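Got a structure here, written out as structure tokens. Questions coming.
In this view, the complex is presented without one of its protein chains, the others remaining in place.
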Amino acid sequence: MKEISDSLFNYGYSVSTAMDMRGVLSSLSSDVIELILCDNKLSDVSGYDLLHFLKNDPLREKIPFIFCVPLHDQGSAKKAFKDGATDFIVYPIEPGDMAARIGEICPPPKKDNNESAPQPDPEIDYSATQMVKITNNDEERRDAKRAALLRILKIEISRNGILWIPGQIKNISAKGMFIKTSMLGKAGVELYVRVSLPSGISVVKGSIKHITFKNLNVSEDAGIGVEIEKSAEWVDYLKYIKSHLQKGSTPAIPQKVQEAPQTMKNAERTLFLTRGNDDSDEENNADKNKGASLEKRFYQSLIGKQLNNYKVVSFIGAGAMGGVFKGWDIALERTVALKVISFELAAQDKFREMFIKEARFISQLDHPNIASIYHIGNENQILYFAMEYIEGASMAELIKKGDKLYSIKGLDYLITICEALDLVSQKNIIHRDLKPANIMINSQDIVKLVDFGVAITVDVGEKNKEGIVGSPFYISPEAIQGLPMDHRSDIYSLGASFYHAFTGFAPFEGDSAEEVLLKHLNEELTPLRKKNPAISTALGKVIEKMMAKEPDNRFQDYQALVKLLKSLKSKAAKFQKIKNATLIFRIKRKPS
Amino acid sequence: MLNRIIAIDCSPPVINVLNDFLGDTITLESLSFKNIRELKDCRMIILQEGDEKPDLLKQIRKLRYACHFRNIPIIVFRTMENKGSMEPFITAGATEVISLQDPPAAIRQILSGHLIPNRQPLKEETEYIDSFVKNTCAVLKTVASLDVSFEEVYFDNDFKIFGDVSGLIALTGGAEGILGITFYWPLAQTIIARMMGTDEDKINAELIHDGVAEIVNMIGGTTKKDFVGQPYHFEISLPSVIVGSGHQLGHSDKMPIAVLVFRADSQYFAVQICLKPDPNGKTNGK
Partner (left out) sequence: MKVIIADDSKVMRNIIQNAMRPMGTEIIQAGSGQEVFEQLEIHGGKVGAIFMDWNMPGMTGLECLKLLKKNEKYKDIPVLMISTESEDDKVSIAREAGAKGYLTKPFTNEELIKFINSSI
């Protein structure tokens, strides 16, 4: 065996050896194996058994399998070919002949003559004994290929999975890699390595083997040798690097972890589209992104600051009109939510007014289920208001978590919000941005409606001038069309929000905000029962009616809606008592 | 009240923009880099990018160093659009990179945001900060006979590391978070030499790495003892060491990070803590 492997090594192949099936399998899981040469007798099983096993393994069946048998004990070539062997070699055989036969199936690596520097071998077998030097001096090659390669070798390492420090792979083998990085530690400590694969980001686990220290003032050369635990992700990554080295072309690598497709993210966000500005070309988008990043940077500058009597403690999120922070009122000694108007809006008097108007709206709405407002202030030209801080989760978070909201509790939330919105509508105010993210549930299980940022009074009337306002998943058809709106638009959005809460799916989904908006206008709503059979037909019908395309076909006021929901609730409660079961709305009749 | 803003080698357009935004309450001092004497009362530093300024990154680094870990915003103004990434400036120590082409409202808001005074710790934050202050001083006094004084605390959104060598330790168990200590080489070298009772020239990079890890380990270890039976009690893991400056690390849970600035003689170092109390308030001491 040593003879064969030595001669193949001379022809440019890397060779791993194994004495038994176990050895073969462990090699296959840690190395990228391109071809298997096998005797008909291994120390634990026969070559035929191994062949049979591999050909039935979908991940390994494509690896060419060559029998290599001694002249005196050839076994059956016919059986071997029947089971899927690619070739059948009888030894003794001239090394050249052997290499030629193997070369037909799996050509040896070529030497690239254009490169003067020692070149990463494109045909590397990442066998445990061979460490492949991937990067040489940075000055040596600066072509596109190299740049692409360096990008792919960029990784991140972390001790705890929270803090990630960038690194660059300098050497790699099946056992692990040497990483140039700023994060050192101690030999033996465990760490995670985050690598990019075309399919996404993978994390492999490893431990520090050794650390390289350099001069005090040159941190660039510090690095760690990391032994990586064997895993499917690691094998994939080795394969990926190898294929990349072979191709030498720029691969499509994900640069950053993509949490969710951007479009869907936009769809969750409240839109401020200006009507008649449909030519949202790339330049516009770039501007928008830049605006968003400036916005974020502005919010960040406020962390750790004090606005008049309010300490800005941490950032909660960005709403339609501005950023929301957790704050502390030093005069009244209580936690507050601070809402700071975004700079983009702050520059326009119209929006400053709107922001102040929001504060006034909320101050009119004295209701236990509407987050109340404490103070409106202006410091250093930064306009903000302090309001009730709700310790808890938004309904959007509960949906995301997969909480079963199709319960009596969920129904209760809906009833409570309808009652709160009844007051809102009596004051002639439309919320305009009802969505799960604006429905908070606090630690005492009390629902609170938040974010009246884009609320208007009905008498503003006519076509509203800001264009489309609302969140694509939950926006009403009349809002999309820019038609006059009243409280029935809120009923639609509330219906859409609870459609999402009860079924786990937004009423209309799509790849872009535009697609979702079009569906609100034109597509028939899928009955709730179809998305979640646990929902009773009666409850489904209520939500479907709330979401009628025509405002006239919806509930015309909250009182009727509340009445109906309450009767549904008492039915469900009764049923629950009888059945003492989980909270299911649907009442199945027993066959009589 | 610190009301001094230093604009370094800025052109008239930038100065005009600043004067427009800042109004009369703040003194804008226009200086050339070589004339900067001290940053003591400085509330913000403004620099301007330009073709004739190949040393800008070096200047930012020097200024960041001279800030002694204090939270003085360094703002870089770019006069031309799309001249590449702002990353090198941030890595060098700039807080913000603004383009004159950015919407004026954005420039004003961002500058205003950075000029708002820092907040003092909340009562619950004081509870743990006091302990870390006490133990940082005690550890360095004990192991290196070094007198250390606590200068100030401020809060940041990100874990930013501007220093030569940092020891970092994850806090787990009941309360969760991160503890970090950041030095410049000379002070680290002095401390490790004193710890080992040897001359500074015998202290190489490896010993500094090792020693800084040990210091953060001891600060974490002694502090957790103070929190036995409280929601702030945590366990420590093995430390990591980060070399070099200009790292911005993400962190979890949007918890603010307390940055404690200490002084040892004429040198400074920083301790950063992000600590989320155990929500159940139980102690984790098994």
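Labels A and B are assigned to the chains in the order they are written; within every chain, residues are numbered from 1.
The definition used in the following text is that contacts are C-beta pairs under 8 Å (C-beta built on N, C-alpha and C of every residue); 3 or more make two chains touch, one makes a residue touch a chain.
All values derive from a computational prediction rather than experimental measurement.
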So which of the visible chains would the left-out chain be touching? A, B
In the whole complex, not just what's shown, which of B:Met218, B:Ala258 or B:Cys274 touches the removed chain? B:Met218
Have a look at A:Val90, A:Ala187, A:Leu332 or A:Leu521 and name the one touching the chain we're not showing. A:Ala187
Can you say which of B:Asn16, B:Thr142 or B:Gln248 touches the chain missing from this structure? B:Thr142
Considering the whole complex rather than only what is displayed, give the residues of chain B touching the chain that is not shown. 138-139, 142-143, 192, 195-197, 206-207, 210-211, 213-214, 217-218, 220-222, 224-225, 228, 236-238, 285-286
Residue numbers in chain A that touch the chain omitted from display: 186-190, 207-208
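We take it that only the chains that are shown with their structure count from here on.
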Taking the mean of the C-alpha atoms as each chain's centre, how many Å separate chain A from chain B? 31
Going by the contact rule at the top, pick out the chain A residues touching chain B in the complex. 159-160, 162-165, 182-186, 189, 211, 213-217, 219-220, 222, 290-291, 294-295, 297-307, 311-316, 328, 343-344, 346-347, 379-382
Flag every residue of chain B that touches chain A in the complex, lowest number first. 71, 73, 96, 102-106, 108-110, 112-120, 122, 154-159, 164, 168, 170, 172, 178, 185, 189, 204-206, 208-210, 213, 237-244, 247, 249-252, 254-256
